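For this view, one protein chain was removed and the others were kept in their places.
Think of it as A, B and C in the order they're written, each chain with its own count starting at 1.
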């Protein structure tokens, strides 16, 4: 997983790091970056969504056979609060793992001092691509 | 609209520009950038989604009264083809404009030489925020 | 809530009953009915979705002020397993309650003898309609 992650240049560009990995659950972390803000100085929702989609993709990947890769088919995200935080925890969890399709649930948590706030929630469908060991997004 | 767009620093960071604006329809353009790629060298799907969400938000904004702003409530995106192109046209169109909520449809088109390919399709719900002239994402 | 529920004729037609109500969480129950099956004799997915949407709407309604009603803006549902069960428990839970919009999460559980199986999962956005005490769907 780490090697797949490191080959995604966008992750370094956005400042996303792999925080925690277990079977069926992956946590990424995203630091606040003024270059990625909207006009209020909050992180742009799309950046949160990108990182959360990746957390879901890697959660699915964690349950795949060694020769499989994953590909995001679709996702739906609801934005629940402005992304006003110092850093974000992106938690992807597998809801249902299938041979071809895996459904994941993602939560983006804003962290500032002691405060944790759910800023977005996602459902995504990812497809296993056999014979290609990768996460494609 | 241009002034709101320019205050979104993320748009400059991602290389998104305003290409065409009419009432209820906005086209953005996104250039290929190797810093925003996944491991195959294609643009990361999340970046396409971010720009497409913005095209939808600005399409909704184009029909709002002068003192209103917009806020993305949620979106759903299907990825139809790898984002293998030199640049992308992000087309946001209003399907139904309401006083509080507006529903938009977005298409991301990959452009390479003469070829045009639909790479993603989105439906988004945006909320008018009265008294705040802005697009918040 | 019971009075609103009883005025929805479709609930009686589909055989949906109110099973459990608490603040921010509502459970409905749906019995298997051969008239609502697809060609394998399982309950049609759309019927499961209808009842689950209602569970979410009533969960939102349970947190609204007395003079407010709710209206489903949109939902997204993933079907995880065939609806092969004797009855279904439809669980709607509020994820984020707002003044105008409430986001809910719904799970449809198939029940057969001792077996419980998650058959579908939903995210829905519902809008409060002030001055109208009802659930409109």
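Convention: a residue touches a chain if its C-beta (ideal position, glycine included) is under 8 Å from a C-beta of that chain, and two chains touch if they have at least 3 such contacts.
As the structure is a computational prediction, the values presented were derived from the model and not from experiment.
A.B. asks: Identify the residue among C:51, C:68, C:104 or C:119 that touches the chain left out of the display.
C.D. replies: C:51
A.B. asks: Give the residue, chosen from B:1, B:23 or B:118, that touches the chain omitted from the document.
C.D. replies: The one listed residue touching the chain not shown is B:118.
A.B. asks: By the contact definition given up top, give the residues of chain C that touch the hidden chain.
C.D. replies: On the side of chain C, residues 4, 7-10, 13, 34-40, 42, 44-47, 49-51, 53-54, 71-79, 82, 134-137 touch the unshown chain.
A.B. asks: For chain B, enumerate the residues touching the unshown chain of the complex.
C.D. replies: 76, 78, 80-81, 95-96, 103, 105, 118, 121, 123, 125
A.B. asks: Which residues does chain A use to touch the chain missing from this display?
C.D. replies: So the residues of chain A touching the missing chain come out as 73-74, 76, 100-101, 103, 123, 125, 127.
Note that only the chains that are shown with their structure count from here on.
A.B. asks: Determine, using the mean of C-alpha atoms as each chain's centre, which chain is farthest from chain C.
C.D. replies: Relative to chain C, the chain whose C-alpha centre sits farthest away is B.
A.B. asks: Determine whether chain B and chain C, two copies of the same sequence, contact each other through the same residue numbers or different ones, counting it as same when over half of the numbers at the interface appear on both sides.
C.D. replies: Homomeric contact, same residues on both sides for the most part.
A.B. asks: Would you kindly give the rotation angle relating chain A to chain B, two copies of one sequence, based on a CA superposition and rounded to a multiple of 5 degrees?
C.D. replies: Superposing the C-alpha atoms of chain A on chain B needs a rotation of 180 degrees.
A.B. asks: With centres defined as the mean C-alpha position, give me the chain A-chain C separation in Å.
C.D. replies: Measuring from centre to centre gives 28 Å for this pair.
A.B. asks: Distance from the CA centroid of chain A to that of chain B, rounded to the nearest Å?
C.D. replies: 20
A.B. asks: Just how far, in Å, is the C-alpha centre of chain C from the one of chain B?
C.D. replies: Each chain's C-alpha centroid was found; their separation is 32 Å.
A.B. asks: If I count partner chains per residue in chain C, which residues reach a count of at least 2?
C.D. replies: If we look for residues of chain C contacting two or more partner chains, we find 76, 103, 125.
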